[in-house]
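Removed: one protein chain of the complex. Kept in place: all other protein chains.
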Amino acid sequence: MLRRLNLFYGTFQALKDIDATFPRQAITALIGPSGCGKSTLLRTLNRMNDLIEGVRIEGQVLIDGQDIFGPDVVLTELRKKVGMVFQRPNPFPLSIYDNVVYGPRLHGRPPKAELEEILGRALTGVQMWDEVKDRLKTSALSLTEEQQQRLCIARLLAVSPEILLMDEPCSALDPMATLRIEELMQELKKNYTIIIVTHNMQQAARASDLSGFMYLGELIELGPTGEIFTRPQDSRTEDYITGKYG
Amino acid sequence: MRLDPHLSQRLVKTLLWTLTGVTLLILIFIIVDIAVKGLPQVTWAFLSQDSTDMGRAGGIFPTIVATAYITLLAILLASPLGVGTAIYLTEYTREGWATRIIRFGSECLAGVPSIILGLFGFVLFVLKLGLGWSVLSGALTLAIMVLPIIIRTSEEAIKAVPQDYRTACYSLGMSQWQTVTRIVLPSALPGITTGIMLSIGRSLGETAVLLFTAGAALRTPVSVFDSGRTMAVHFYILAREGISMPNAYGTAAVLVISILLINIAAYTLMQRLMKRYG
Amino acid sequence: MHREKFIERVLLLLALSSVGSLALITIFIFLEGFPLILSAGLKNFILSSHWAPTKGHFGILAMIISSVFVTLGAMVIGVPLGLSCAIVLAEFSPPRLKMVLKPTLELLAGIPSVVYGFLGVIWLVPLIRNYLGGPGLSLLAASIILGIMILPTVISISIDALTAVPDLYRDGSLALGATRWQTVRRVVLPAASSGIITAIILGMGRAIGETMAVIMVAGNALQIPTSILDPVRTLTSNIALELSYAAGRHREALFATGIVLFIIIMILNLSATLIARRR
Partner (left out) sequence: MTQESEIKIRIEDLSFFFGDFQALDGVTLAIQPQEIFGLMGPAKSGKSTLLRVLNRMCDLIVGVRMTGGVWLDGEDILAPDCDVVGLRRRVGLVLSRPTPLPRSIYENLALAPRLAGKKGRNALDEVVEASLKAAQLWGEVKDRLQESALKLSGGQQQRLCLARTLAMEPEVILLDEPTSGLDPISTAKIEATLLQLKNDYTIVLVSNNTKQIARATDRVAFLLMGHIIEIGDTKQVFTVPADQKTDDYISGRFG
């Protein structure tokens, strides 16, 4: 849940007075033309924007009622809880095995048996256990782009997050791979809250429960996907989804 | 027991910052020591008078002239070669065995230690070509030394010119050479200048090469066939043979300050360049 | 069309200048030095430490060993300092501080080697003599001075290697709840490892080839060192010390010393290039 969120890069205001609520166990899609702030909004939710010089944030972001900008929030714990999948798959240049257990190893020194179990669960969760179980020691960079993206999701699942943020997760993939990742998202939403940023309206229409349209840093409207696409309240939304610009 | 990640991060950061601090202190110490002991020696007379009594007395005028003479000549020789190489590598050829050999040659040349260059210059220019210990022998050898620097910086500068410019030029029906001379080189000029300035800095401080190619005659060179003692060589002789510590410090101060000024200027130029292209 | 072809030819000619110079250097050093290695015998040349060129003894073993020790000593000092600086600059310093620190450290590269040697004689040598004993002019002094001198090489190449690691990796790791240091140690350093190894090897090349600073602080005694406080003579200082008065076979022996040095350096450079290319 967001309250009156403003975000500035230096003097440029990237997000303007955003109020929104993202429900549990649903997929919310953020759409809008490039530069509208949708990725920025996403990266605010796990405070990845903190890494950028000169960023100033006002307002509140509450996750399960707790303000993530509060003084007692441990950044590493927040990011563990709010996992993120990036636009381009970014497996580490390590083996498949080491990629998946990277997270658990950060947060403790679990015994080998436990790691094996996490590994199995995470890779099964992204439906690629059978594909890679015989080559866990090979470099993750040898996988196809789609497999790499799945691996990145598996890497997230291994630290048991509650929320998954996805920043155009399919933009580097071909149509078939896109479809399979979308299926995977439907599977995952049973256990996770998913927020996805996409520039592909058809994808938002196909794969999400709620959609939010952003334009020039404002959240113009947010509602059930069916309604946004059939009966948009705002003319800007309508212009965008009918392709007048973008 | 496993260290808390936040605690271990703090420990490591402290260690790394300490070591960085030590490095900086060494640098500051060097500059401050040279400045404090050397600058009082540097007067107008010191800069403008001839050396007398092996450099025990008098100024360093002949060494300034020799340094400028040799350095400029070396840069004049090396710049067209270096920039030409860079243009060839970036614009006129595709990656292949030729570029690999040229790049490898330039990298190896950059790694050749100055004493080997000194030996080479001594045998080829001084002895075989009969140029003797001279400004020309020194400049030729120095030119080979700075060639890789100019090649590398020019290549980077030319590569940094946005590909869009070239595409735009070609789609306007410009030939390759027109594109290079009218758009690419002007855009890369600041970067190329940076490389040339770094080469000057490197030449000013060089000793081993010049000791065996330009000689150490302590008088003002006039012709390119005269021997000349550069500031760095002069400083080395003063210090090593214990001729005059105050004059050694004075020479070092002039030398270090001119190199620092040139390098700072080169760096500032590079910064502006980087800002321009984001 | 013809014009373009002509220009291309001219540029190719210019581009061959560096390769040509390298070839010339190799040819002349070998031409001058190789006859001596043949006549004295390779074994006598590099496996004997009896160097008395005027009496016909040309063994350079002591100098090879000294060069190796001095270089290793320089690595012990320069690598930790250099890597720390590189990691701090690339990963931990706020951009504004980096804008100041990086050029400042790069200034180290501009200071001429004779100045390092001179300050070594003025400050370092007395310290060693007074607190550790021995003549002061020593393997240790040379190692420390060279360790400092290779810092710019190690720092700048390592920084390049670290910044070449895509931010995607860092983001990925941080987004999993890793601290900065965990990210550096587990993802960034492994990904940059070949570049860092290259930096260290090129630093070694720089150290083993350095001449003027070493002459001034190493003491130049012809012996195989038994302690880090012993004075030593390296391959490079041997050439520089004797070239000005050597003649005949003696001069050939110095060029032969140059060949050994040249080969060592080329091996180092070659391995650095190979490692860098493997990426």
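Every chain is named by a letter (A, B and C) in the order it is written, and numbering of its residues begins at 1.
Basically, contacts are C-beta pairs under 8 Å (C-beta built on N, C-alpha and C of every residue); 3 or more make two chains touch, one makes a residue touch a chain.
These numbers were taken from a predicted model, which means no experiment stands behind them.
**Student:** For the unseen chain, which displayed partners does it touch in the full complex?
**Tutor:** The chain that is not shown touches these displayed chains: A, B.
**Student:** Which is it among A:Asp17, A:Glu218 or A:Asp239 that touches the chain not included here?
**Tutor:** Hidden-chain contact among the options goes to A:Asp239.
**Student:** What chain A residues would touch the chain not displayed?
**Tutor:** Residues touching the hidden chain, for chain A, are 34, 175, 201-202, 239, 242-246.
**Student:** Applying the definition given at the start, please give the residues of chain B touching the unseen chain.
**Tutor:** 94-95, 162, 164-175, 178, 182-183, 187
We adopt the following convention: only the chains that are shown with their structure count from here on.
**Student:** Count the C-beta pairs in contact for B-C and for A-C, then report the pair with the higher count.
**Tutor:** B-C
**Student:** In angstrom, rounded to a whole number, how far apart do the mean CA points of chain A and chain C lie?
**Tutor:** 48
**Student:** Averaged over CA atoms, how far is the centre of chain B from the centre of chain C? Could you give it in whole Å?
**Tutor:** Spacing between the chain centres: roughly 17 Å.
**Student:** In chain A, what residues contact two or more other chains?
**Tutor:** Touching at least two other chains: 76, 106-107.
**Student:** Quick check on chain C: which residues sit in contact with 2+ other chains?
**Tutor:** 178-179, 182
**Student:** Considering the complex alone, what residue numbers of chain A touch chain C?
**Tutor:** 46, 48, 51, 53, 76-80, 83-84, 86, 88, 90-94, 102-103, 105-107, 152, 155-156, 159
**Student:** Residues of chain B touching chain C in their complex?
**Tutor:** 5-6, 8-9, 12-13, 15-17, 19-20, 22-24, 26-27, 30-31, 33-34, 80-81, 84-85, 87-89, 92-93, 98, 101-102, 104-109, 111-120, 122-124, 128, 144, 147-148, 151, 175-177, 201, 204-208, 211-212, 232, 235-236, 239-240, 248, 252, 255-256, 259-260, 262-264, 267
**Student:** Flag every residue of chain C that touches chain B in the complex, lowest number first.
**Tutor:** Against chain B, the touching part of chain C is residues 3-4, 7-8, 10-12, 14-19, 21-22, 24-25, 28-29, 32, 80-82, 84-85, 87-89, 92, 101, 103-119, 121-123, 148, 151, 178-182, 202, 205-206, 208-212, 215-216, 236, 239-240, 243-244, 254-255, 258, 261-262, 265-266, 268-270, 273.
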